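Yeah, one chain of the complex is gone here, protein chain that is, but the others are all in their spots.
Just so it is clear, A and B label the chains in written order, and each chain counts residues from 1 on its own.
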Amino acid sequence: MQESEEKRLVEIRNKLKVLLVDHLSLEDVKPEDIKDDEILFGEGLGLDSLDAVEIVVLLQRNFGLEVKDMNKGREIFYSLDTLAKYVAANTEDKSE
Amino acid sequence: MKNHQIAISAMGCISAAGRNITETLQAFDKGCVNVGKVTLFETTLNKPVFEVRDYQPKCKNRTLSLLLSAVEEAIKGYDGDISDKNKRVGVCFGTTVASQLNNIEFYKEFRETGQADITVIDEYLNGNLAEVIAKKYKLKGPRSVVVNACSSGVDAIGVAVSWLKNDICDIAIAGGADELNKIPLCGFNSLGIMSDMPCAPFDKDRKGLSLGEGAGVLILEREKAANLYVSAYGSGSDAYHLTAPHPDGAGLKSAIKEAIGEAGIELRDIDFINAHGTATLDNDKVEGKVIGEFFGPDIKAFSTKGYTGHTLGAAGAIEAVFTALALREGWIPKSAGFQNEDKEIGISPLKKKTEVKGQYALSTSLAFGGNNAALVIKKREE
Partner (left out) sequence: MNIQGIGTISTLGRGSESFTKALHQGPVEPKIVEYSPVTKKTIPVFSVDDKVLKDKEALKSCRRADRFCKMAVLAAGDALKDSGIEIAEDEKIGVIVSTAFGPHQTTFNFLDNILDYGEANVSPTIFSHSVHNAAASYIASALNIQGPASTLTDFCFSFSNALQLADAWINQGRCKYVLAGTVDELSPAMEYICDQKLNISELVPGEGSTFFLLSAGKRKAKYCDIECNQSSKGKEDDGKNISSFNNCPAWGWIASGSSFYCASAALMLKNKHIYQNFIELKKDVSAEHSDNIKNIRFFDKTKKIVFNLTIS
């Protein structure tokens, strides 16, 4: 059970990495360059407030998730890992 | 260069607050707010907006129609002949919507079939606000359309002031216009800065802006005796970010400094401030901080966005008209939508209609792209 959960997290992380690179015009960054626990804003990946609202749209389009409260968003968007965990916790595992 | 006085010879405005100056003053006096659902077009976005109601458009292009309404009101109140052949009359307007090739039906048709109704493009090409007004009144002077997003209206007044000071024209009709349109409605919604409740400028619990529509127009003249003057205009860039204001308000500070310096006055001469106050978290925080820092926490400040919504390219011009009206009438309206003070912001707008007696007032604008502008308006000494 735990193993499949971890597998699913890996999949989500990889999908998110591709989405971020494609939709946030991250020049010279390849999906595989992004660490699993990469900090998204400021010192980490260097994202800003406009990227944050773009991620809201990405989550909506790709996972059907709605993040309305940006204060809560701040915790969710802290790192790639927190983002992936949020997606995992709020979407159904289709492989089961 | 001689620092010419720029007289405000006449004004006109239209917004959700009223279809002309008289109606607007009545709404301000009573604190009446006209807000509701979108009725102008079909939309799935259920956000409160400030439409101009009970309004028969003068032409198909609603932005142009709103502008025409404000221009006609101003010209009606003007005591000279605007089409005087011996005068160079410039026209300069700010807008966002009217300048864009953004017709959804046209684009959808093109996308699907590779062709589309080209008359849409003819209408667009014939819809340049400055060109239409110049032609309608047979004006022979410079013309420009300013597209600086949310500061377009005040920046258009700034361009007219530059023309007049440089003797490029004798008279200028300047202002801004924008209709409520689906594109910015979707856009501001996607930015997460649009409120589900009518906007609450500078309020602790503000949740974002509400869109509106309208137009504001001034007729400006050099060296003419008048009761009201545009004393100075200043502007500055944040050079920081496309959508977020500089956290310290760098561009706004330099805009205010330039305007105060150009007016030849001190900060303490400003009696009240008509702030941009869009009710987004960032705008109000940065703007309030700068105003508080420059003018002290007790400065009489207010935002009229609670009556008009954010009218984008029209906002700076509509608010210039409102600022001039407040000086003329001797009172400022209560800040509609504001209830609870936000300690993080350096100012607290007025909750009730307040008497003002000073000679100078300031109107500020902040825009996408880090554009910031400040306008000093002056009342003739009594």
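Following the convention adopted for this analysis, a residue touches a chain if its C-beta (ideal position, glycine included) is under 8 Å from a C-beta of that chain, and two chains touch if they have at least 3 such contacts.
Predicted model, so just to flag it, every value in this text is computed and none were measured.
Chemist: For a quick check of understanding: of B:195, B:235 or B:303, which residue touches the chain that isn't displayed?
Modeler: For the chain that is not drawn, the touching residue is B:235.
Chemist: Identify the residue among B:130, B:180 or B:263 that touches the chain left out of the display.
Modeler: Once the missing chain is taken into account, the touching residue is B:130.
Chemist: Mind pulling the subunit B residues that touch the left-out chain?
Modeler: Counting only subunit B, the missing chain is touched by 1, 43-45, 96, 99-102, 104, 107-108, 110-116, 118, 121, 125, 128, 130-131, 142-149, 155, 158-159, 162-163, 165-166, 168, 182-192, 234-243, 250-251, 254, 258, 367-371.
Chemist: Residue-wise, where is subunit A in contact with the chain that is not depicted?
Modeler: That gives, for subunit A, the contact residues 23-27, 50-51, 53-54, 57, 60-61.
In the analysis below, only the chains that are shown with their structure count from here on.
Chemist: Which residues, counting only subunit A, touch subunit B once they are in their complex?
Modeler: Going through subunit A, the ones touching subunit B are 48-50, 53, 56-57, 70.
Chemist: If we count contacts the way the header does, which residues on subunit B are in touch with subunit A in the complex?
Modeler: Interface residues on subunit B, with respect to subunit A: 190-192, 241-244, 282.
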